[in-house]
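Only one protein chain is missing from this complex, and each of the others stays in its spot.
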Amino acid sequence: MSTIKPIDDRGASAEVRAVFDDIKRTRQVDDVNNFWKYLAHDPATLKRTWASVKEIMTPGALDALTKELIYVAVSVSNGCGYCIASHTAAARKAGMSDAMFGELMAVVGMANETNRLANGYRVPIDPAFE
Amino acid sequence: MSTIKPIDDRGASAEVRAVFDDIKRTRQVDDVNNFWKYLAHDPATLKRTWASVKEIMTPGALDALTKELIYVAVSVSNGCGYCIASHTAAARKAGMSDAMFGELMAVVGMANETNRLANGYRVPIDPAFE
Amino acid sequence: MSTIKPIDDRGASAEVRAVFDDIKRTRQVDDVNNFWKYLAHDPATLKRTWASVKEIMTPGALDALTKELIYVAVSVSNGCGYCIASHTAAARKAGMSDAMFGELMAVVGMANETNRLANGYRVPIDPAFE
Amino acid sequence: MSTIKPIDDRGASAEVRAVFDDIKRTRQVDDVNNFWKYLAHDPATLKRTWASVKEIMTPGALDALTKELIYVAVSVSNGCGYCIASHTAAARKAGMSDAMFGELMAVVGMANETNRLANGYRVPIDPAFE
Amino acid sequence: MSTIKPIDDRGASAEVRAVFDDIKRTRQVDDVNNFWKYLAHDPATLKRTWASVKEIMTPGALDALTKELIYVAVSVSNGCGYCIASHTAAARKAGMSDAMFGELMAVVGMANETNRLANGYRVPIDPAFE
Partner (left out) sequence: MSTIKPIDDRGASAEVRAVFDDIKRTRQVDDVNNFWKYLAHDPATLKRTWASVKEIMTPGALDALTKELIYVAVSVSNGCGYCIASHTAAARKAGMSDAMFGELMAVVGMANETNRLANGYRVPIDPAFE
């Protein structure tokens, strides 16, 4: 197997280019990230994933920054290098300060620690939380 | 082995009771959660964990609600039943509405999905994110 | 689908019973744990898993207690309820004291925390560790 | 610590070389992958792991391709870079087309998403599944 | 916080009922699983998730059974109790035999093992897999 290569504007089908264009317009960027250039190998997944991300990440009850902080928290817990890099950048763009980043990391670290303490001590759920 | 039993106020040493009292005062609650009653078997871990949680969860650059949302996001990704239950309750107490919970879950789900798409497609980090 | 039921001595084929008997002899117990009674649905996996566990958990460069502590550490990190319960019991049997359990949990919690701090801060590996 | 170096045919003991030879014969390849060259530092683990892999990956009720797809699905969920690369290659060799890869990734992504939605909403198991 | 309750046909809005009806029609079942009854608290997530699952799980380059096996593999690796139960049932319905289930578990177990051996031995990716 040769590794998958990214698909850029020139190599893209009309279907893929339509998604790329919508990403650029929505995010007001000149080019799409590698993530989308790789997903482009499967236009159905590209379209569905972009439509879902667009719907989910639009500010609603939670603002754009909070959503990006949550995205980083999950990516850090899962150890996804690509997603940590790209969503940390997105969180910065959405207004994450150095101090916010520090506190985000502290909470993520603590949650990962206490998750395991709760597992290991086999703590039963308090009736109040049921 | 018999399962570890929770330690409550009556069974607690002075050292443990001091931590319990600080938790109650800080959180303005009548009793501490099971998590602390189980950690009480190891007073050093109880003290250190509470001191860390107290320092980390105090509002700073991020407010209390945002910190609880992040805590839930990590606990859901890790599948820690106890922590999902207790921190969802804490997030509600800190102001999480039904709509916020729904959006939190949507972001957590999407992040877990795209983390794996990035892994599977072996997407290299964009130079802009390095 | 009806849930898989455990297979006990009476329901076991000769092939399965031979494994059960070896487990009982090796561990000097009267009955095998549920884990083996469920794996018995696939005799090939039962045999291979038991042969591997037996080989791996035999004291060698690491003693039996240390191996059980490691088993608990992994099971707690993965959140496997069954394995946490059974291997905590096995560790107790191999000599784990309350104090050891407390320190084990503390290390497991801390490792899970610093793993994520390293991920989130994207810390590059020191040349000395390469 | 200096990093572990791979052991190749020349550096291998007779015991290790016997395993290497069986891998080459079974897979009809000229050389073994890095995975085996590193495991060779522990001949007992090398032998046991190869024997297990050989037994498990042999076509049975599931064919070779299906087994490799499952291997990729697990490796992607766990974020194991080495295993993603090597088992994606193995799946290609076993007949995975581009379209199959795309659908595999889509299912893996969706499963990782819905796993967390089920966790977060604390969905109880339907009686029909018990 | 009171725990989220499932929403059934009677409590459902027209929007939710439309999704429930499509699930029943597509899967030819009389009632939807708890998963959907809980997601119904967030109609946007319910609709999007069902649309995605429907699109992804439709037989294509991979058949329905293979897709369910992959779903189970991911859910078992993540330790999602609900998803293990529901997708094992779905796999049975799609034709998974006892022997297939046994082999699926064997591959999932082995992949989880070798993923960690590759991590721990820090095995570099073979040039052939790049």
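Every chain is named by a letter (A, B, C, D and E) in the order it is written, and numbering of its residues begins at 1.
One rule holds for everything that comes next: a contact is a pair of C-beta atoms (placed from the backbone, for glycine too) under 8 Å apart; a residue touches a chain by one contact, two chains touch by 3 or more.
No experiment lies behind these values; they were computed from the predicted model shown.
Check E:I7, E:A90 or E:M110 against the missing chain and you find that the one touching it is E:M110. Although one chain is not displayed, chain D still touches it through residues 1, 41-42, 44-45, 48-49, 78-80.
Chain E residues in contact with the hidden partner, per the touch definition given at the top, are 72, 76-77, 79, 81, 84-85, 88, 104-105, 108-110, 112-117, 119-122.
Contact between chain C and the unshown chain involves residues 3-4, 33-35, 38-39, 41, 45, 49, 52-53, 56-57, 60-62, 66-67, 69-71, 73-75, 77-78, 80-83, 85-89, 97, 99-100, 102-104, 106-108, 110-119, 121-126, 128-130.
As a convention for this text, only the chains that are shown with their structure count from here on.
Checking C-D, B-D or B-E against C-E, more than half of the residue-numbered contact pairs recur only at B-E. Chain A and chain C have Cα centroids separated by 34 Å.
Chain B and chain C have CA centres that are 27 Å apart. Rounded to a whole number, the gap between the C-alpha centres of chain D and chain E is 21 angstrom. Those residues of chain A in touch with two or more other chains are numbered 1, 3, 41, 44-45, 48-49, 52, 56, 77-81, 85, 88, 104, 108, 110, 112-117, 119, 121-122, 129-130.
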